[in-house]
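All protein chains but one are shown in place.
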Amino acid sequence: MAITLDQTIEQRQRNWLSEVISGQTFWVLIAVVLACIFLSFATDSFATAKNLYNITRNVTFVAIIALGMTLVIITGGIDLSVGSVLCLCSMVLAITMNAGYSIEIGIAAAVGTALLVGAFNGVLIAYLDFPPFVVTLGMLSIARSLAMVASNNTVVFQFGPDHDKLLALGGGAWFFGIANPVLYMVVLALLTGFVLRWTRFGRYVFAIGGNEHAATLTGVPVRRIKVAVYMVSALSAGIAGIVQTGWLGAVTTNIGAGMELQVIAAAVIGGANLAGGVGTAFGALVGAALIEVIRNSLGLLGINAFWQGTFIGGAIVLAVLFDRIRNLRQSE
Amino acid sequence: MAITLDQTIEQRQRNWLSEVISGQTFWVLIAVVLACIFLSFATDSFATAKNLYNITRNVTFVAIIALGMTLVIITGGIDLSVGSVLCLCSMVLAITMNAGYSIEIGIAAAVGTALLVGAFNGVLIAYLDFPPFVVTLGMLSIARSLAMVASNNTVVFQFGPDHDKLLALGGGAWFFGIANPVLYMVVLALLTGFVLRWTRFGRYVFAIGGNEHAATLTGVPVRRIKVAVYMVSALSAGIAGIVQTGWLGAVTTNIGAGMELQVIAAAVIGGANLAGGVGTAFGALVGAALIEVIRNSLGLLGINAFWQGTFIGGAIVLAVLFDRIRNLRQSE
Amino acid sequence: AKKQLVIVVKGLDNPFFEAINQGCQKWNKENASAEYECFYTGPASTSDEAGEAQIVQDMLGKADTAAIAISPSNAKLIAQTLKTAKPSVPVMTLDADLAADDAALRKTYLGTDNYLMGARIGEYIKKAKPKGGTICTIEGNPGADNILRRAQGMRDTLSGKKGLAALKGEGGWTEVAGCPVFTNDDGAKGVQAMTDILAANPKLDAFGIMGGWPLFGAPQPYRDLFKPMADKIGKNEFVVGAADTIGDEVAIAKEGLVTALVGQRPFEMGYKAPSVMMDLIAGKPVEDPVFTGLDECTKDTVDTCIQK
Amino acid sequence: MTARSRGQLIDGSSRFCINERNCFSGRRSAERDRRRLAGDGMPAGSGEDGRLAAVLELTNISKHFGAIQAVNDVSFSLEAGQVVGLMGDNGAGKSTLVKMIAGNFRPSEGTMRLEGKEIVMHRPVEARQHGIEIVHQDLALCNNLTAAANVFLGRELRRGIGPLKVLDYKTMYRRAGEIFKELKSETRPRDLVKQMSGGQRQAVAIGRTMLSEAKIVLMDEPTAAISVRQVAEVLNLIRELRDRGIAVVLISHRMPDVFTVADRVIVMRRGRKVADKSIAASSPEEVTGLITGAIEQV
Partner (left out) sequence: MTARSRGQLIDGSSRFCINERNCFSGRRSAERDRRRLAGDGMPAGSGEDGRLAAVLELTNISKHFGAIQAVNDVSFSLEAGQVVGLMGDNGAGKSTLVKMIAGNFRPSEGTMRLEGKEIVMHRPVEARQHGIEIVHQDLALCNNLTAAANVFLGRELRRGIGPLKVLDYKTMYRRAGEIFKELKSETRPRDLVKQMSGGQRQAVAIGRTMLSEAKIVLMDEPTAAISVRQVAEVLNLIRELRDRGIAVVLISHRMPDVFTVADRVIVMRRGRKVADKSIAASSPEEVTGLITGAIEQV
């Protein structure tokens, strides 16, 4: 008897492999891989070093923000302000450096701005119990408006003494010819994955998304964690903004416009659940990669401009279809 | 003993008044009224017949869609495609009438398109269990792209033989000088309110949002209701599109861009909860009214263009603050 | 309060309109004691057409408004708005005009001749490659009328025919598959799309960029893309004709990474508009249209091409 | 009226759909219930003659979730007018078994026969249409609705003529109040379920089964959270159901409940059926031994 109880307790319902295969992330990854294989055969220009360099670089901005967004989504929240925060942080960086300060000070100012915005969102959501949608929608307006005020709505394209450093930061390729932004993305993704899986903070993020009430009852510092999560989300937007500024070499007040939907889409396609409690760092990357591969393929395949939206939309839906069909099969 | 059991069973926890006061809608309504009073004193031009005519008319397009969106949100879903569906339906109407068909045929075509799009969204979401965010984001791309294909990306501003009828439909004021769209909005809001409160369909919508699993177990036709709800949402976008076309007198492939966030904001500010299970038709109107009053006031007060975003965002947050403070007080 | 000369632009999110604002503010500074002031406004986003119409209504309903200059993003919609509002103050258009049959609704048009602008870009391209070739047009927002007009101007010039929607060998020019590209006024997206098109069509001969976004919004990736081709551009083996002279664009021209720039003069528009409106209020005769000029820059003329 | 003809009433009620646009499946039961309320329902206790017919037969039913074998090769039959106690340790597979009968899961293997005909159910509502009612262990309540709304969920009462029918709030409140009174539960029909105590929630879930005339009622730990007084009422209710010729399955961990009301007891251990015998021939001690595994099988 004792032995069987022991056995039961040691039993695991699913092994590692079945765990992986049962996830949406896996199936979207398959979709991405299939798309890449198809494009390699259908076009001469897809599988070239240059194109791959471009694709991987383009994917980073959405992917970096999607990492932060994934945390927010896991807690059951949403952050619509990321596109505007990216714009505001880029602008703060640009203006600071344009005024003659060093790149370190510029980055510190941008990061500080991001954290401040995130803290504002987080405090309203966590302590005053505002709906995240309302707060971050408000911030979507506010942050972009502040970027306009700060820059007088002009294009900033001169970054003072450290101009070249900034451009190298975002546009260079210091490591085996991999674009710098890609390196940042990989490092941040590993960090996010580690935090989610191995730290208490990550555990609490999942707990809040699973059952916020239960988390409160068991002594999880729900409010502080929520504030932290929105700060991380804004920070990720700020980092993406800094890197993007270095890449673009100019900041206008409309960068990042409409990005929030793309970012959320990347996270959700990668398996995060807007109802909370589910999501992975890897999924965010896969989702972002899917969106970029679609975008890239439209140009390479020469799709008619009017039809492009249909292809993008269709592909987004199709990518998730894989996973759905598997699910449907299983539940039969 | 028997009497006391009877008494308990007859007891109601809260009466009608406390019910109303405890709702977010009520407090946002207060915010709207206060804003209107303030504007009447602060500017000469707010409380003029013409301005009020404009405001009430402007509010209708967002409000009508927010009615449909409220149903979707109550079931715990989201519909990001409404702006694009509005565009597609307007375009279908315009092209049909431009081709010489009567207004009836044009409207039938537009409504048919809306229902088709809604059914597509709904079937994927309800029967294939897609995340609503993904499906409707895909449709956001697809519908606008189809509008471009259909119109060849041109502006349509001639509506064939029934041109004037269409303009009168959307731009006229047949009833006591109230703009026609306002009448449609009121009728649709009453209808939605009635459906939610008094029909079994409405009851099921709430049940699905409260506990979808329980609804399935108790025999609520969850899937059919969900499909219906997304069809209603698309239909409301279609109706708004038809009315707006009559008002604008021209259709481009740009109209309705970015509208989805405004519409969702209206519903959420009016008290709908994105987690599902909560929402009212009246709330959707109040939320839409708040957004329009803010927008209108910025111009009247002569707020600097760059700061306008900050005011809009701030006001959105402030409106909900009323309700939050009350809640916080109460929980003390 | 002063009476206001209102300027309503398509959207605040565009540095182009900001130059109009600068002109407007300069006028205010120089006319601090005037009975009028210039007031600049518009919807947050250029794509918010209905929002612009609503702002126009708000402004027409305001007692302070003495005259209004509108940059319509949807010409028909603004025309309809004006028809129903029946404004009592003078109305003019700025930067973009109403359709020809609605011309009676406004007193005059002040701004660029967008068709001419596209035509000039076309001429530069044609001059560099008289025999024609393959081309890709980069456009902005699919609904933006001024951009569409520029594209038309360019196509007409290249083909020698009027009103073609796409070039299929007319005048020697062919538009490649996947073009035109709509970038929705997003610089990064513009450059990304150009990169893809170039990768898919290595033999492409020309880009016609109808709005300057890829150059001033993403100058660095633009440079990265065309630096390897600077030689070809110098020898007219590859041609890039682009609109606007905003931000870093002129510097890019100086580096020889673009064949020619054709720019508008938004500052002049914003600066002139209040005077024109005052003339309208005073009932003085005003020309229709009033065109502001174009600045045309090539590698050799960059130091002198911008009208100061 | 036999169990059979009652089944037909449920299955063959398409005539109620005439003149109606939305003929939702749940409506039929609501119709039936209205008729019952109006007094022309079937008389109670009419099932005596059907007492010994096998209403439901399960043959070699299994269910696994991934590597977990929740139910393993279980066969038994339910007879009209009989109360079967289903007992077993936590995780033994009791809930999984009744969920399969209620159309909530589909068996991985095995067949079910309802009144001799094999049935395959794809959705819970089909089970209801077959006359199978269940009180779920997790109660399946919508927290944002009132107690009355939860009781009538899926078979709302409506009034009005022709296609324009509105919810009949008044009757539903009244009827739900009556049901709670019958259960001696201090549950307010107009209150939201969200704010209710554990026992009040359970009363709501049990109330549902009292709306309709089922052939089979499955109760998954209906008495877990309710007080002494109501437990007696629920047991009474079960007896009443039995007397009307309905087959009842009662899952419970309370030995006294099962031994008070059941005619037969089935014991499960680790997904397998280890006993199936008449109450009279068993004893609490034996059943406890079977549950814990001290007795291997009988």
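List of remarks:
A, B, C and D are the chain letters, set down in written order, and residue numbers restart from 1 in every chain.
Everything that follows uses one rule, which is that a contact is a pair of C-beta atoms (placed from the backbone, for glycine too) under 8 Å apart; a residue touches a chain by one contact, two chains touch by 3 or more.
Worth saying up front: this structure is predicted, and the values here are computed from it rather than measured.
Residue-wise, the contact with the chain that is not shown comes from A:V220, picked out of A:V220, A:A237, A:I291 or A:A305.
In the complete complex, the hidden chain is touched by one of A:G209, A:G256 or A:G299, namely A:G209. Residue-wise, the contact with the chain that is not shown comes from D:S197, picked out of D:S77, D:T111, D:T171 or D:S197. In the full complex, chain A touches the omitted chain through residues 5-6, 8-13, 198-201, 203, 206-207, 209-211, 213-221, 224, 277-278.
The set of chain D residues touching the chain not shown comprises 65, 88-92, 95, 137-138, 185-187, 195-200, 202-203, 221, 224-231, 253-255, 270, 288, 291-292.
Note that only the chains that are shown with their structure count from here on.
Centre-to-centre separation of chain A and chain D, using mean CA positions: 47 Å.
Remark: chain A and chain C have CA centroids separated by 34 Å (rounded to whole angstrom).
Counting partner chains per residue, chain C has residues 12, 21, 44-45, 142 touching two or more of them. Contact of a single residue of chain D with at least two other chains is seen at no position.
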